[in-house]
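Okay, structure first, notes after.
And then chain A:
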Amino acid sequence: MSLTHYLVLAAILFTIGAVGVLVRRNAIVVFMCVELMLNSVNLTLVTFARANGTVDGQVMAFFVMVVAAAEVVVGLAIIMSIYRTRRSASVDDANLLKY
Partner candidate 1 sequence: METVPADGLIAASWLLIALPLAGAAVLLLGGRRTDRWGHLLGTGTVVAAFVLGLLCTLQLGGRRVDVDLFTFVSTGSLDVQAGLLFDPLSAVFVLLITGVGALIHVYSIGYMAHDPRRRRFFAYLNLFVAAMLLLVLGDNFVALYVGWEGVGLASYLLIAFWHERPSAATAAKKAFIMNRVGDVGLALAIFLMFAQLGTVSYDGVFGAVGTLAGGTVTAIGLLLLLGACGKSGQFPLQAWLPDAMEGPTPVSALIHAATMVTAGVYLIARCAPIYDETPTARAVVLAVGAITLMIGAIAGCAQDDIKKVLAYSTVSQIGYMFLAVGLGPVGYVAGLAHLLTHGFFKAGLFLGAGSVMHAMGDSVDMRRFGGLASRMKVTFVTFGLGYLALIGFPFLSGFYTKDAIIEAAFDRGDGWGYLLGGVAILAAGLTAFYMTRLMLMTFFGRPRWEPGVHPHESPTVMTAPMVLLAVGSVLAGFLLVVAFPLESWLTPVFGEPEEAEHVVAPLVVSVLVTVVMALGVLTAWLFVGRREVPVTAPVRVSPVTRAARRALYADAVNESLFMRPGQWLTRALVFVDNRGVDGAVNGLAATLGGSSSRLGRTQTGFVRSYALSMLGGAVVVAGALLAVTAG
Partner candidate 2 sequence: MTTFPWLLTMIAVPAVGAAAVAALPRGRESLARQLALGVSLLVLLLAVLATIAFDAGGERFQLTTSVSWIPDFGVDFALGVDGIALVMLLLIGVLVPVVVVASWREEATGRRSMRAFWAWLLLLESMMVGVFAATDVFLFYVFFEAMLVPMYFLIGSFGGPRRQYAAVKFFLYSLVGGLVMLAAVIGLYVVSANELGEGTFAFDALRQIEIDPGVQKLLFLGFFVAFAIKAPLVPFHTWLPDSGAEAPIGGAVLLVGVLDKVGTFGFIRYCLPLFPDASRDLAPYVLVLAVAGVLYAALLAMGQSDMKRLVSYTSIAHFGFIALGIFAFTTEATTGAVLYMVNHGIATGLLFLVVGMLIARGGSRLVGDYGGVAAQAPLLAGVFLIAGLASLALPGTNSFVSEFLVLIGSFPTRPVATVLATVGIVLAALYVLLVYQRTMHGPARGVLLEPAPETTAPATGGGGATAATATLEAPAAAPARLRVRDLSRRELAVAAPMVALIIALGVYPQPLIALIEPAVAATMSDVGADPAGVSPEAPVEGTD
């Protein structure tokens, strides 16, 4: 498998994630799609790290994972509390943050 295969896969994953964020309403799904995008980036980092024979990309990937884990905690908590107050997990219902 050449470098291209990995990168194409990452691009596909990223596109799926991005489209998901844009078209889905459910906050949980949107959240998962964001994670998908992060992981596609992780894949790219690791790929390049391997191709270049350095560990920089892998280190970066670990950072992303740690941050993503923290983000999951905070994000899910927010979604939970929104769901509790509004009885809905649709992102379109949470539109108070506007001018």
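Heads up, the rule we're going with is that contacts are C-beta pairs under 8 Å (C-beta built on N, C-alpha and C of every residue); 3 or more make two chains touch, one makes a residue touch a chain; residues count from 1.
Selection rule: all candidates are chains of the complex that A comes from, given by their letters.
None of these values were measured; they are calculated from a predicted model.
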Touching chain, any copy counted, for chain A within the complex - options 1 or 2: 1
Touch list for chain A against partner candidate 1, complex: 18, 21-23, 25, 30, 91-92, 94-99
